[in-house]
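Of the protein chains in this complex, one is absent; all others appear in place.
Think of it as A, B and C in the order they're written, each chain with its own count starting at 1.
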Amino acid sequence: MIIEDVLCPFCGCLCDDIKVEVEENQIVGVKRACRLGSSKIRGHERIKAPMIRVDGKLVETTYEDAYEKAARILLNAKRPLLYGWCSTVCEAQKKGVLLAEELGAIIDSTATVCHGPSIIGIEEKGLAGSTLGQIKNRADLIVFWGSNPGEAHPRHAQRYSSNSQGKYTPEGRKGRKVIVVDVRKTRTAKNADKFIQIRPGTDYEIISALRMIVAGKGDTLPEHIAGVSKADLEEVAEMMKSARFGSFLFGLGLTHTRGRYKNIDNALSLVAALNSHTKFVVMAMRGHYNVTGFGQVCAWETGFPMSVDFSRGMPYFNPGETAACDVLGRRETDAMLVIAGDPASNFPKTVVEGMADIPVIQIDPFENPTTYLSDVVIPSAVAGVEVEGTAYRMDGLSLRMKKLVDSEYPSDEEILANILECVRRLRDDN
Amino acid sequence: MREIVITPLKTFSIPIEAEKICPNIVSSLALKEIEGIEVWEGNRKMPLSDLFRISGDEGSTSPEDTLISLKGDFSRVKRLGEKMSAGEVVVKGNAGMHAGNSMTGGEMTIKGDAADWLGREMRGGLITVKGNAANYVGSGYRGESCGMRGGEIAIEGSAGDYLAEHMCGGKIAVEGDVGDFPGASNRGGTIHIGGNAYLPGAEMASGTIIVKGRARVLPSYQLEGTVGLEGMTLKKFLGDLVDNGKGNLYATSVE
Amino acid sequence: MVVLLKTIMISGRTLGQGATCESKTSSEFFKATSFCSLSEGDYNNLRIKEGENVLVTAPFGQVVVSAQNDDGLPPGVIFIPMGPWANVLVGPDTGGCGTPQYKGIEVEVEATDMKVKDVRELFADLDKAERKVRS
Partner (left out) sequence: MIIKGGTVYDPTNGIFGEEMDISIENGKVVEKAKTGDVIDAKGLLVMPGGVDAHAHIAGAKVNTGRIMRPEDGRRGLEPKTKLLRPSTGYTVPNCYAMGYRYARLGYTTTFEAATPIIESRHTHEELEEIPIIDKGALTLFGNNWEVLECARDGDIDKLAAYISWGLRASRGYGVKVVNPGGGEAWGFGGNVTGLDDPVPDFDVTPREIIRSLMKANEMLRLPHSVHLHTNNLGKPGNYATTLETLKAVEDIASSMDRQVLHITHMQFSAYGGTGWRDFESKAPEIADYFNKHDQFTMDMGQLIFGSATTMTADAPLEYANARLLHAKWSNHDIELEESSGVVPLSYGRKMPINAIQWAIGLELALLTESPWKILMTTDHPNGGPFVNYPEVMTLLMSKPKRDEEIATLHSLVPKRSTLATLDRELDWGEIAIMTRAAPAKILGLKDKGHLGIGADADVTIYNLNPEKIDPSKDYKKVKEAFSLAKYNVKGGEVVVKDGEIVSLPQGRTYWVDATVPEEHALRVEADLVDKFTKYYSIQKSNYMVQDAYVTNPMVVKAGVI
């Protein structure tokens, strides 16, 4: 059986045109997906059964026992942290927010180690964006700044940006200019019309210089700005102003480097100013397929998009104080639930050390380094392959993910609902 | 002056939220009543006396006439002196995040270091730090257009990143170095930095920043000449011109 | 003579890292993320051969990774794919905004005979099975 128009549960592109061939409840073919998506949909070796740690060893147990152990750990904690959330569907994320409320926990997503600074930048300036289809149909200039879709979002160029075709862009790549700004000549940079190589950590100054040139005040600038020639920046500014529709697509190159949210803040201002000259939009190249969804769910449920602390019964938001790396790095949390994320691999090792000293619950289909630090391990069905539900693309468009095959594992939502029920029951017993 | 002494009973790992440790709240309370004021350890609410020993003078007085002495390590005790309008708070150790948050008057002295968001959204009064202060001294809450609007913060050591972000008034003086982006998006107020600074006054609309050490200055600042100030010769810049800013930035040497 | 190269480390996504990141215990993931790319000049200066290892040292930790050259890198900048090897070098400071600085870390690189740890070994000091603690 061929299932058409499947959504890909890998990156923020959330491609929705995948064809998947299923035979006897097994995925036997994946078409149109990139290497990343295909690998995810085809699947990997799974965690077989729920486990709890006994005398240092993870030993298999029942789901009921794992739920109860998890609930006890969370109930005993004074400052539990519920972290992950981006490789699952919104239905599970909603349940997670409810669990966080019930526990008086901190809930935070993987956004805080990727585009968290972008969100803080947006809080400073707002974001002039669009859906990806708008770029496909209209953009004649694409700026990739600190983003490398050639490796991180392989189908982005073809479906949405530099190489896509639409109403006002019938020639695709030929009718467009592509500028790449990066510290290294990436796969994406090799296909650019103009590549500006900058030194790490100088993005803010370069963007300020561009803002000056765009505002017609370039004459006060020195000949070189952080090592980049003014002439190069003048050329970039001219390309931006003379475009009919420009788009500024930025990645972790801006958020992970010195300046962090200030880099984004400045880029958002540059784009706002460009709109006085032409049409320009800006977008964060979000990583996980539903990291955007967590921000949306968390915002409508709590008023804030991430790093929400429910300790005092109402949401308190302050990344720098309430983000996962903040509280783990400072050893301020006394229990952690990890779902649909792998902090042991993705946090700085110095922060991961904080997980070694506290009880950790993991909900995930796959074994990963977080498993080594977990005390309760609950295997789940793969969202977007074995479970249907909602996901938000990097541009904020929501789509419904399909269920392709049946699973012997419970969904993230079911697992969370069970833990929540245990929490409520144990609390009532006391 | 009535002195109330508060001492932690243990070393905290989970931060304590104790905005009620504030002259405005405790001045009129008997010691027994102060023991009962509510603080939070993570998601548990408890009386102050579960976590701290309370001693000092009995009686009831006005906030103006109240001194709160905090003895020991308060580096994980947050929101000390929040919204205080008068009186004195002395921390004889380190202070946790948000010390002096939204204070409008009175005096706070921190003998050790101050954590992030010291004097956030301060309106008046004086905060003195003998040690170092971390990030966001005198800044605003996320998304707000105004941080500190009045009062004074004096730091004898160094300060972290985003010092005085969105500052709209008042004065901050740091004797040592500061981190990245001091005075970002400020609209008024005065910042004195004794040591070095990295990209001061980004998007400054108005206000004054003086850097006596080295500063890496944004390309969107225009050099206007040199001036003598406090016996030193300083370069004077106008900016931040990205936003037609009219701020004054002075620095001795420029990277 | 040991050459000690002072560089800036950046980490980031790659196709290989993305394709294997849901099977982190696999040899494919190990291959895709436990290496370091250097500019041709830096690579030659270290006097190493293709596939030999380097020890990378940052203020917060050190890690052994295999070395390769990448003509897209400028001198003085090295690249390690996003993942546990790179993250040994990243400090805990979240800069007041919740996000560690994964790019632009000052490191020193030198050739080494030490082998690259596999993922399990890399976490041996934190692995609860090794620590035999927790009740």
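Following the convention adopted for this analysis, a residue touches a chain if its C-beta (ideal position, glycine included) is under 8 Å from a C-beta of that chain, and two chains touch if they have at least 3 such contacts.
This structure is a prediction, so every number in the text was calculated from the model and none was measured.
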Problem - Chains shown that the absent chain touches, full complex - result: A, B
Exercise for the section: Using the definition of touch stated at the top, determine which of A:126, A:175 or A:227 touches the missing chain. Expected result: A:126
Practice task
Kindly state which of the options A:90, A:141, A:233 or A:325 is in contact with the chain not pictured.
Solution key: A:90
Exercise for the section: Using the touch definition up top, pick the residue from A:172, A:218 or A:396 that touches the left-out chain. Expected result: A:396
Handout entry: Contact footprint on subunit A, counting only the chain that is left out
Key = 4-5, 7, 16-17, 90, 94, 98, 101, 119, 122-134, 136-138, 159-160, 165-167, 244-245, 272, 275-276, 278-279, 281, 295-296, 299-305, 310, 312-317, 390, 392, 396-400
Handout entry: Touch list for subunit B against the chain that is not drawn
Key = 140-144
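What we mean here is this: only the chains that are shown with their structure count from here on.
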Handout entry: Most central chain, judged by mean C-alpha position against the global CA mean
Key = A
Exercise for the section: Compare the CA centroid of subunit C with every other chain's and tell me the farthest one. Expected result: B
Problem - Separation of subunit B from subunit C, taking each centre as the mean of its C-alpha atoms, in whole Å - result: 38
Handout entry: Length of the line joining the C-alpha centres of subunit A and subunit B, rounded to whole Å
Key = 34
Fill in the blank from the handout: Averaging C-alpha coordinates per chain, one finds the centres of subunit A and subunit C separated by a number of Å equal to 22
Practice task
Would you please write down the residue numbers of subunit A that are in contact with two or more other chains?
Solution key: 120, 258, 319-320
Practice task
Please list all residues of subunit C that touch 2 or more other chains.
Solution key: 95-96
Problem - Of subunit C, residues touching subunit B in the complex - result: 95-96
Exercise for the section: Using the touch rule from the top, collect the residues of subunit B that touch subunit C in their complex. Expected result: 116, 134-136, 160-162, 180
Handout entry: Residue numbers on subunit A that touch subunit C, as the complex places them
Key = 10-11, 35-36, 39-40, 44-45, 53, 55-58, 108, 112-114, 116-117, 120, 148, 151-152, 154, 183-186, 189-190, 197, 200-201, 252-253, 255-258, 260-261, 287, 306-307, 319-320, 322-326, 329, 342, 344-353, 355-356, 359, 365-369, 372-375
